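Note that one protein chain is taken out, while the other chains of the complex remain in position.
As written, the chains take the letters A and B, and residue 1 is the first residue of each chain.
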Amino acid sequence: MELCDLSAHELARLLRQKQVSAVEILDSALARTAAVDGRPGTIDSGALTDEDARKVHAFITLTAERARAQAQAVDAKLASGDDPGLLAGIPFTVKDIFCVQGTKSTAASRILANFEAPYTATPVARMEEAGAVMLGKVNLDEFTYGSSNESSAFQPSTRNPWDTSRVPGGSSGGSAASVAAGEAPLSIGTDTAGSIRQPAAFCGVVGMKPTYGRVSRYGLIAFASSLDCPGPLARNVTDAAMMLQVIAGQDAHDSTAAQVPVPDYLAALEKGVQGMRIGLSPDYFRITFPKAEAGEFDQQALPAEMEQAVRRAADLLRAMGAEIIEDVPMPNTRYGIPTYFVISRVEAASNLHRYDGVKYGYRTSQPVADLTELYRRSRAEGFGLQPKLRILMGMYVSAAQYSEQYYQRALRVRSMIRRDFDEAFDPHGKYRLDALLTPTTPTPAFPIAAVYGDSVLMQYADQLTVPANHAGIPGISLPAGFNSAGLPIGIQFLGPDFSEDRLLRISRAYEIATEDEDWRKRKPSMVKQDEVIS
Amino acid sequence: MTEYETIIGLETHIQLNTETKIFCTCKADSWFDPPNTNICPVCTGLPGVLPVLNERVVEKAALLAAAMHAALAPISFFDRKNYFYPDLPKGYQISQYDQPIGRGGYIDLPIPAGTAPAYIRHVGITKLHMEEDAGKTRNAGNRRLIDFNRCGVPLVEMVTEPDLRSADEAAQYLIRLRQLLRWLGVSEADMEKGQLRCDANVSIRPKGASYLNPKTEIKNVNSIDAVREAILKEVGRQQREMDAGRRIEAWTLEWDEDAGVLRKMRSKETEADYRYFREPDLLPVRLTEEWKQAILKDLPELPLDRRARFITQYGLPEYDADILTNERTLSDYFEQTVQAYSGDPKRASNWLMNDVLRMINESGKSAAALRLTPVHLAEILKLVDSGIINTNTGKALLAKVEASGKTPGQIVQEEGLAKVGDDAVIRAVCQEVLAENPKEVESYRDGKITLIGWFVGAVMKKMRGKADASLARSILEELLNAR
Partner (left out) sequence: MSDIISVETFQHLVGLAALQLDETESEYLRRQLNNQLKAINELAAIPLDESAAITAHGVPFTAEISAPPRPDSWQAYPDPAGILAQAPQVEDGYIIVPDIPHTTLR
């Protein structure tokens, strides 16, 4: 087992027992990256080669020198007996939607390709202060707009380590792939409609969207400010808990970072699920989408393997003392996507106003007659298709004459989606759930360039994850085996506001119940390749 | 020629004098700073930044809203106003749209007598909310230079109902508003420094009509006189247009200070395109009862109320009350003087308006900063009233106390300024003067009795002004007429 394949908490233990140094851990991670990642994503990257098609391409910017300095600092502290921090020596990657001082912070867009951030996002700063070692900035869908990483302006975009002909998911594709491929035990991603949980499920890793307001958004380049959540991607629940411990909590730079004390996630982890009430909902075992005429709905059951993974997890948890509550109705789940389309586009269109070629980032090199033309050319040449699509939709649905019909209506439907969860989790209600267990995604990782053209179908892929973003509640996706095609399957636990400690505890119980199963020993195809070489 | 009525509404942007900007911890006042130095990632709208509300902005805005008799909203919200402009780094301005901190409000404006007698103009307030300022741009040739120093400076936007009926009333509104802002201590309101900016919405209609014609908006006029002049010019233009049968279009006009001319300019964007929506990066502003009471504790008696009270309580004429309540510490100074003096308030007012105010203006200090305290002034007044010193000595004492900081009594005692009332001493000096000036005695006795004034002056000079002039005069007449 290579050092880079170990989990964060194992590496932390080895470091404290001085059996390994932070620099050795870093070298192992860099070696794995060199072996499996291939060339980093760049703009104007030329044609895709066969070699490219076999690599992960998680990275846009590798920060090896910064990482080495941090690793050496950790080793120095360990040598002098100082406390090196909870995440000392642990390599981590950063979704390139976070500003990190001194690094290119590109949002995977041409319009910010040359932007070097003069400040660091709070969650990243907290990880570095806790001794973590930043390996680099990883790829994503441009401005996080997408579920497959393919819309990144930095090509070749990330590929799924388990099957490089398939997508890693998105928009935190680089984060999930870098963790799954053993390049780094931890990554920080963002989740606006499922952008952590879906790639985590596609790549067979743990991905958590904390409660909105649990982790500061300062330094997170905004997409939909009322939905965006920074969160951890890791190989197991303990590592995710360790990382959340470091990044969670109030922040003077973010008014929406809630004043809620951060519990000790690690202490609660092993307490089991005795007496816990876990719900299953039929609304999460199918996709509901509109037929041609508005008001009529079609339903499509999920692939059997998805439902079986969830039901098996329920059985395991029942065996460990949890109570499983069937048929919990979540009637407004079906409205998550259209509501998301409207709310996210209104906020996105506004949040992208600032990219105008004036202050930073891309400014057209074409001659322009006046300022208006500078705006138009810079934005036309700097943005990819997805940002343009979302800006235009945002303009349309928030224009004064349409706002009532679209935007105000969407905000009301969002409250109805929230009410589903309030009723399910109400301690005095009919169901009194501690958590809802659901599949994470309707399909496993789909082939690259397969559905990218038809964005509506791809958007329905988020139907099981976006309700948690609307409600603001926390959700975690766990690897739960593989389907017949050898692709990872994820299951999801959703819980009430600020119940991360309970979700981690339930997830850990599931992890313990399945730790000896064969699928847990599988390695991504390309990692085996690497072992053959070294 | 039909006779027209002028309809004016004023939009003011008031720069609050907090220490820091509204959503970041940069300085609020950067008037003397070089360009783009008073900036941070937040106020320059870098990717990923978030606004954090400054509590003092809420407090000063709430104080102003209360002083304008507006209802204070227990919960108010920030919204985004989206438009592209080089002085707006985020591409949207964070403002308050449908649920602002202040609702309604008014000011009863005293209009001084002019051709008509003085009257009160009731001016309603339609909008009163918090927002962030934009940066500054100026053009140089075909380029525009952008300075973000002022981005994020806290503003209160206050908009009146179209209740003003003349350029003079508009000017009075600005005068009273500036006085109130300084009085409350929420803004320096220096129009030259852009701390109080005014846009005027002007329209006219035939006298007696009740409908409103389309209005033109006159933008960034930066002095009270300029507002009056710009409005007068625009009203004149609109009258000529109406008389010629042409319609008034809703133009946006910019006042060119130097040329004294209005220029048509393209407005930033039509209203419908601002695409207002709730600011997701900020929480609602919760003005709890407890916080509100703490704020309103600082709400002083308002200038116009105090002005009215000075007239009734102290029997002062309107003129005195107006001057004495122009600036808050001056009005406090007057009241403390009257309390310490307990004599005729008008007398205290005279000394204050004629002498002490000159000292204040010349020294540039505020009344509160004078070393000559109200107790000192009262003491001087009592000394003069009781005849211990005469008026001139009293007036001279003002400057002496201010310079030395000693009390009037101390100075009178040290410099022996007390009037000498004893006959013998004056008699002796009078005889000296007559003896030294035989020619003048001769001509007085030949009938030139006006010389008596000269003789009194001579005696005062000898006694260094300390003598009782009337007593000296009667002794001199006695000596001169005795033969």
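Convention: contacts are C-beta pairs under 8 Å (C-beta built on N, C-alpha and C of every residue); 3 or more make two chains touch, one makes a residue touch a chain.
It should be emphasised that the depicted structure is a prediction, and the values quoted were computed from it without experimental measurement.
Considering the whole complex, the hidden chain is in touch with A, B. Check A:13, A:419 or A:520 against the missing chain and you find that the one touching it is A:419. Only one of B:2, B:37 or B:431 touches the chain withheld from this view, namely B:37. The omitted chain makes contact with just one of the residues B:54, B:187 or B:201: B:54.
As for the chain not pictured, it touches subunit A at residues 115-116, 118, 211-213, 226-227, 250, 252, 254-260, 289-290, 292, 294-295, 335, 337-339, 341-342, 349, 356-361, 363, 368-377, 379-380, 383, 385, 388-389, 391-393, 395-397, 399, 405-406, 408-419, 455-456, 459, 469-473, 497.
Contacts to the hidden chain, counted on subunit B, fall at residues 18-20, 25-27, 34-41, 44, 46, 52-58, 77, 84-86, 139, 141-148, 261-266, 273, 278-280, 283-286, 288.
Please note the rule applied: only the chains that are shown with their structure count from here on.
Here the CA centre of subunit A is 58 Å from the CA centre of subunit B. By the touch criterion given at the top, residues 98-99, 105, 107, 112, 115, 117-119, 121, 217-222, 224-226, 252-256, 346-347, 349-350, 352-354, 356, 358-360, 371, 375, 395, 398-401, 403, 407 of subunit A touch subunit B in their complex. If you check the complex, the residues on subunit B that touch subunit A are 41, 44-53, 80, 82, 84, 86, 89-92, 144, 146, 271-275, 277, 280-283.
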